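The complex appears here minus one protein chain, its other protein chains still in place.
Labels run A, B and C following the written order; every chain starts at residue 1.
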Amino acid sequence: MGVGMVGYAFMGAAHSQGWRTVGHVFDLPLGARLAAVCGRDGTAVRAAADRLGWAAAETDWRALIARDDVDIVDICTPGDSHAEIAIAALDAGKHVLCEKPLANTVEEAEAMAAAAERAAARGQVAMVGFNYRRVPALALARRMVAEGRLGTLRHVRLSYLQDWLVDPGFPLTWRLRKDRAGSGALGDLGAHIVDLAQFLTGEAVAGVSALTETFVRERPLPEGSSAGITAAGTGSGSEPGAGAGGGAGSGAAGFGQVTVDDAAVFTARFPSGALATFEATRFAAGRKNALRLELNGSDGSLAFDLERLNELSFHDHTEPASSSGFRRILVTEPGHPYLEAWWPPGHGLGYEHTFVHQARDLLHAIATGTVPAPSFADGLSVQRVLAAVEESAEKNAVYTPVPAAPVHASVNLV
Amino acid sequence: MGVGMVGYAFMGAAHSQGWRTVGHVFDLPLGARLAAVCGRDGTAVRAAADRLGWAAAETDWRALIARDDVDIVDICTPGDSHAEIAIAALDAGKHVLCEKPLANTVEEAEAMAAAAERAAARGQVAMVGFNYRRVPALALARRMVAEGRLGTLRHVRLSYLQDWLVDPGFPLTWRLRKDRAGSGALGDLGAHIVDLAQFLTGEAVAGVSALTETFVRERPLPEGSSAGITAAGTGSGSEPGAGAGGGAGSGAAGFGQVTVDDAAVFTARFPSGALATFEATRFAAGRKNALRLELNGSDGSLAFDLERLNELSFHDHTEPASSSGFRRILVTEPGHPYLEAWWPPGHGLGYEHTFVHQARDLLHAIATGTVPAPSFADGLSVQRVLAAVEESAEKNAVYTPVPAAPVHASVNLV
Amino acid sequence: MGVGMVGYAFMGAAHSQGWRTVGHVFDLPLGARLAAVCGRDGTAVRAAADRLGWAAAETDWRALIARDDVDIVDICTPGDSHAEIAIAALDAGKHVLCEKPLANTVEEAEAMAAAAERAAARGQVAMVGFNYRRVPALALARRMVAEGRLGTLRHVRLSYLQDWLVDPGFPLTWRLRKDRAGSGALGDLGAHIVDLAQFLTGEAVAGVSALTETFVRERPLPEGSSAGITAAGTGSGSEPGAGAGGGAGSGAAGFGQVTVDDAAVFTARFPSGALATFEATRFAAGRKNALRLELNGSDGSLAFDLERLNELSFHDHTEPASSSGFRRILVTEPGHPYLEAWWPPGHGLGYEHTFVHQARDLLHAIATGTVPAPSFADGLSVQRVLAAVEESAEKNAVYTPVPAAPVHASVNLV
Partner (left out) sequence: MGVGMVGYAFMGAAHSQGWRTVGHVFDLPLGARLAAVCGRDGTAVRAAADRLGWAAAETDWRALIARDDVDIVDICTPGDSHAEIAIAALDAGKHVLCEKPLANTVEEAEAMAAAAERAAARGQVAMVGFNYRRVPALALARRMVAEGRLGTLRHVRLSYLQDWLVDPGFPLTWRLRKDRAGSGALGDLGAHIVDLAQFLTGEAVAGVSALTETFVRERPLPEGSSAGITAAGTGSGSEPGAGAGGGAGSGAAGFGQVTVDDAAVFTARFPSGALATFEATRFAAGRKNALRLELNGSDGSLAFDLERLNELSFHDHTEPASSSGFRRILVTEPGHPYLEAWWPPGHGLGYEHTFVHQARDLLHAIATGTVPAPSFADGLSVQRVLAAVEESAEKNAVYTPVPAAPVHASVNLV
C-alpha cells in the first residue's frame, strides 16, 4: 500500500517512523510504502521527504490524493483542515488515517463519520490516530477489563498533565488559537483521555460537568509566523516546539490573545453507574507527559502512567488481603499485546512504537476489510464529549448529557 | 491539664496514644493527664479506661464535663453529638478538641463556632481534629507553599481513596447512616481533603461542582446493634471495624438502606484562579488509605500520598530543565516540622504520631492563649464546602459558590 | 514485670516508648512497669527518668540490677559494656534484653550465650535487640519464606545505607572508636542485615569474603567529651547525634583517629547454595536509613526497603507471566504480624513500633518460658559472621567459613 502523508512536523515525523518500521518488525498481510509527503513550502517539504524517507514530495494535498501510488492518506495537520482533506480523500477512494482530535467541531466530525460510512461500503478504511490505544500496557488493560478482571466498574480517573505553557513567555503558536486548534488542552490532551476512558471501559461517557480556564491570556507572537496548513504539524498530545508550525497572524513582534483553554477539569458519569474525573492541563509544572489513569472495580483495579509506559499496575481484589497489593506488570512479555514482534522481556518500548502498532492495525483492517478501531465514529464520539465539556463549562458546570455514541463507535461493538 | 475524652473506639484509642505520649517526647509548656474517659456502657468504658490508660471512667458525658480534674474535653463520638457536647463543654469553661467533621450540618457548626468565639474571649481554646495537618510532610508542604516555593498556584488535586465498602456484605454501621454520620465518604474523607486543600493553599474554596453516588444501596444490618453515642467511636477517615460502634436500629437480621454517599467527586475554583479536583470514595479496590494530593504552581509542584506518609515529593521549576525532576524528600530531618523530638533521619513515623502532634499543638495554644489551627471556624469553613458539594450534587452539578469563610478561619489569617 | 534500663540516649528513648506503650495496645500475659533507669550522671539520669517515664533513677548499674522491683534488665549502652552487665544481670536472676550487636567480640558473645544458657535452665529469658525482625513487613516476609512461597532460594541481597559520616566535619563520637563500639558500619548496620538474612532465610551464613574501608581516617574530637558508659546510648543502626554520648578522650579541641570501618562490603554463601551480597555503609549520600533487601527463589521473590517500612514487595513466579509482577503489599492488614493491635488498613506504623513489638515478644517469652528469638545464641551467631568478615577483610578477602551457629540459635530451630 502506498502511503501519502500530509504534514511533516512532530506528528509527521512520528508517523514516518511508524511507516518505515512496521514491515521490518511485524508479519503483515499488506506492505506499506512511503510514497509521498505533502507540505505547502516546496523546499521544506522536499527536505522533509529526504530526511523522513518519503519517495516524493507534493505541495498541494489535492495532488497528493490524486496520485495513483497513494492508497492511504495519512493526515498530520492541525484540526482545522482535517475534515476537508479526509472527506476528499475518502471520496477519492483512499483509505484514511487522521490525527486526533478528529475535527474542530462536532459538525465537521459528523460529516467525516458520514463520509467514512459511505466509504466503508466501498471497502475503504478510516481510522483516527488515538495512538495511545496502542501502548501495549493500555491494550493489556483493555484486555483485562474485557476479561472481567475488574468486575463492576466504580471509578474512572484520568489526567493528562503537561507543563510547556507554565512559562508565560512561551509564544502564541497555532495550538493556542481556537481557529486552528479548535480548543486547547481539552482537544489536545483531553481528547486522548476521553478516548482512552471509552476504550478501556467499553462504555460511552453519559454526561459531564466541567470547568475550564485560561491562566495566561496573552502571549508573545512567534517570530516569522507564516506557516500554512501543510507546513504545520499537528500533535498527539504534545507541542512540537515553539517555532514549528506556529503562526498567529502578523508575524510582527508583540502579543496576541490566547483563545483556547489552558486547562479543563471535568467529572462524568458512565452508563454503568461509574463516576469519573478528568483533568487536562499544560500547566502542571514538572509533569512532562503524565497521562495517568486508574480504574477501580469490584474485583480489581488498574493504574497506568504514560511517563512509565512499559508498566501496568494491577490489584486483584479477589486475592487474600494479606498478600494482595498493586503489582507492577512489566508489559514486555511475548504474550502481551504487540510484544510478539519486539525484544525479550524487560527491554522496553518507547513512545514512537505506538505509531508502528497503529500502522500495523490499519494495514490489518484494510487487508481484512473490517471497521478499524478507533474509527471515525469513535472520533465523533470523543468530539461529542468534548463539545459537552465546552457547553457545561459555559453553563456554570451544569451536568450536560452527551448524545449517544454513533452506531459504529467501538463502544457499541464491545 | 486534665483531659476527659468522650468515646473510646478507633479514634479514642488513637487520641489516647497521643495524650499518653506527648509529654514523653516534646518539651511542653503544660502537661497532660488522662483524667477520665466516658462511654455509655459502664463495664465497657471501665475496661477501655484500663486498657487505654485513663484514670477514671464515666458513663454520662455531662458528668465528665462537670469533673474538676477535666480541663480539656476531647470529643471522639459520631458527628451527631458533636455540637451538643462541645457547646456544653465550652460553656462550662473547658477547652475542647473535637473530632472532624466538626458537625453534621452547617447550622450545628455555626453554633459551635459561635460558642468557640464566646469561649475564646474567656481564654478557652477550641480545636477541630483535622489531624493530617500534623503529618510532618504536610506541615512541610504548607511551609514551602507559604515560602513561595510554588509561585502562583494553578492546580490543586486531592483524592482520598479507601476500599472497605467494596464488599457488598459489609454491614450497615453508623457511618453509613445519615442520621448518625451526616454524610458518607464526603464527610469522613472529603472533609479531610477539603481542610488540607485550604490549609495548604491558604485559600478558601470559592465554589464547587459535584457528583455523588451510592453504589450499594442496601446492606446487611450489623449484629446486636445497640450502641449509643458514647459507645461509638468516630473516625478520622477510617472504619473502626464492622462491629465497633455500629448499630442501625433493631439489631435483627436483615437489610437496611444506606443513606449516605459512597463516593463524591467535585471540581472547584480557588479565589486565586487555581482549578481543583476532589475525590472521596470507599470503593477504590486496593487503595487502603490513599489520601493523595498534588499542587502545581508556576515555580514548583508538590505531591504526597498518605500511604507513604514520611515522604514529600517536590519539583523545583526554577532549576535547569536538564537536571530537575520530582524529588522525594524523606521528611525525617531534625529541621522538619515536629521532627526535633523524634528519631534520627530516615526513621519514619506512623499514623498515630499525628495525634501526638495534635496534643502538642493544643497544649501550646492553651499555654499561649492563641487561637488554634484548625479552629472551630476552620471546621465551619470545611462544613460550608461540604454543604455546597451536597447542594451542587442535588442541583445537577451546577457550580455552587461557598459562603465566605468565617472571620477566624485560618485561611483568613495566613 | 518491673523493667530496669541501662542507658537513656537514642536507644533508651526508643525502648522507653516501647515499654510505655506495649500494655495499652496489646493483650499481654504479663504487664510491664518502668521501674528504674540508670546512668552515670545523677542529674542527667533523673531528668531522663522524668522525661521518659521511669519511676526511679540509679547511677550504678549494679544497683539497678540489685533492685527488687526490677525483673527485666534492658541494656542500651555501647557494646563494650554489654557482656559485663548482661552476665551480671543473668547471674542475678533477671531476664535480659540487650541491644545489638550482642558484644564487641566473639569471646564476649560466647560468654554471654553461655550465661543465657545457664539462666534458661532457671527459667530466665535473654533476648538481643534485633528490632527489625519486628517490622511487620519483615515478619511477614519470614512467614512467606517459611510457607515456601519463594521455593528454593538462589539470591540474598542486603544493604544498609546511611550517610551521616559523609561530612568530614562530623565529630569522632564513641561509635567511631573501636574500643567502645567494637566496629563501625559493620557492627552497627552490618549486624542488622546479617541477622535479618539469617532470620529470613532460616539459614546460617556459611562463609564470607569481605572488603572494608575507612574513607575519612581522622575527625574532630567532640566537645566536652566526658560521657561514661551509662550516660551513653547505643544504637539500633543510627547515630543519636553528635553530642549524645560521644566522647573520644580529652574533650579538648583537635582531631582523633577513626579506628573503625566506615563501610563493609561482603559476599557470602548459604548452606542451601544461595549466593549473598551484603553492604553496610555510613557514606551513601542521600540514603538516610536505607536497609534494603531482596530474596530471589525459584518460586518467587521478596523485596523491602526500611525507608518504606509499611510495604513488602512480592513477586509470585508461579503466576502466568502475562499478569505477574512485583506487588506492593501494604503491611497494615489485621492478618499481618503484629497488626491485630493497631490501626485500620493503610494507617502505617513507624520505626518505634518495632520496640513495642519487641517488648510484647519478650513478655510472651517470659510468660511462656520459651527461648526468645532472637536469643543470645542468635546474637552470637551474628557475631561470628562479623568476625569472619573482619578476618576475611584482613586476609585479602579470602573466603572465610563461619563456625556453625550455636545450638540454640533460631536458625537451628526453624
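Here, contacts are C-beta pairs under 8 Å (C-beta built on N, C-alpha and C of every residue); 3 or more make two chains touch, one makes a residue touch a chain.
Computed from a predicted structure; not experimentally measured.
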Touching the left-out chain: which of A:178, A:288 or A:364? A:288
With the full complex in mind, choose from B:29, B:42, B:325 or B:369 the residue touching the hidden chain. B:325
Missing-chain contact among C:82, C:180, C:219 or C:287 belongs to C:287
Which listed residue (C:193, C:221, C:265 or C:331) would be found touching the missing chain in the intact complex? C:265
Of the listed residues C:41, C:91 or C:213, which contacts the missing chain in the full complex? C:213
Residues of chain B in contact with the chain that isn't shown? 140, 144, 314-315, 320-330, 333, 335-336, 345
Tell me which stretches of chain C touch the chain missing from the display. 154-155, 157, 159, 161, 163, 166, 209-211, 213, 215, 263, 265-267, 269, 273, 275-277, 279, 281, 283-287, 294, 296-301, 315, 317, 324-326, 396-399
Where the unshown chain meets chain A, residue by residue: 10, 14, 16-17, 20-21, 24-25, 51-53, 162, 164, 238-241, 287-290, 306-310, 330, 332, 343-353
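Everything below uses one rule, namely that only the chains that are shown with their structure count from here on.
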Relative to chain B, largest Cα-centroid distance belongs to chain A
Could you name the chain whose Cα mean is nearest to the mean of all protein Cα atoms here? B
Quick check: how many Å separate the C-alpha centres of chain B and chain C? 36
Can you give the whole-Å distance between the Cα centres of chain A and chain B? 41
At which residue positions does chain C touch at least two other chains? 330, 345
